[in-house]
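A single protein chain has been removed from this complex, and every other one stays in its place.
Let's turn to chain A:
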């Protein structure tokens, strides 16, 4: 898909230098291709999740970065670098009713046990695993808060979690279960979880930290949280809870973002950062004591809100 054409050396002394991507099929340059791809992937992630502007981020930029990540992820998928433990969407969502049917795919990975060996993900199962932020979609005003209280019930069987504070339950899950063998997944999924929550989205996103034991791949996890960006910034009927975000993520340790591509010269594309899952859990731990006010689910007409705002602003 990308750069499968002729190989081209990066030679500074050549005229007409072009930054073509070397073909992944060539032996010695395959490493640099993978390296470059991983670098770009990391940069893209950082762009999406480090940015916390006062104004709305550019939708065009977000879309382009998302497309970049999706493409890389597709390529990784095709190359078979995904861990072969993809879970099929078997989690029954009936218990939750219609409101949450969109939530179901997002949590389908929680359904089966980690040991369950699955085939390489096919496109449909991947794409059906939507971020919970998809719940925030729609011009019609709907809130994710409506979903959250039931988030915990999506946890893997046999235990059906009772409704409780979704955030602390998520943390409990992390501490109960074993971290994944690769640090990347834990890092990535936690990053994804943290950052997708950073967008002010539902706390059901916090479910993501359970990913590690679910053996979702780095990329697919991140894939889930990516599209959420659109919703957070563009949904017009959603009140972001900034204070909550500030409490939770004000002091997040960003050292994990200091990626050093040189360390992955061995070609292990999955190594993203020298941060272990344990480190990440430690950063998350303090937050478990934070009282998370359950968001009141409420539905309001968008026009009603506009009207109220008009009255308040006095315009």
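Note that in this section contacts are C-beta pairs under 8 Å (C-beta built on N, C-alpha and C of every residue); 3 or more make two chains touch, one makes a residue touch a chain; residues count from 1.
Methods note: contacts and distances are computed from a predicted model.
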Per UniProt record, name of the chain withheld from view ["Translation initiation factor eIF2B subunit delta", "Serine/threonine-protein phosphatase 2A 55 kDa regulatory subunit B", "Palmitoyltransferase" or "AP complex subunit sigma"]: "Serine/threonine-protein phosphatase 2A 55 kDa regulatory subunit B"
List the residues of chain A that touch the chain left out of this view. 2-6, 10, 12-21, 36-37, 39-40, 43, 47, 53-56, 58-61, 63-64, 66-68, 70-72, 130-131, 134, 137, 227, 230-231, 233-240, 242, 305, 309, 312-313
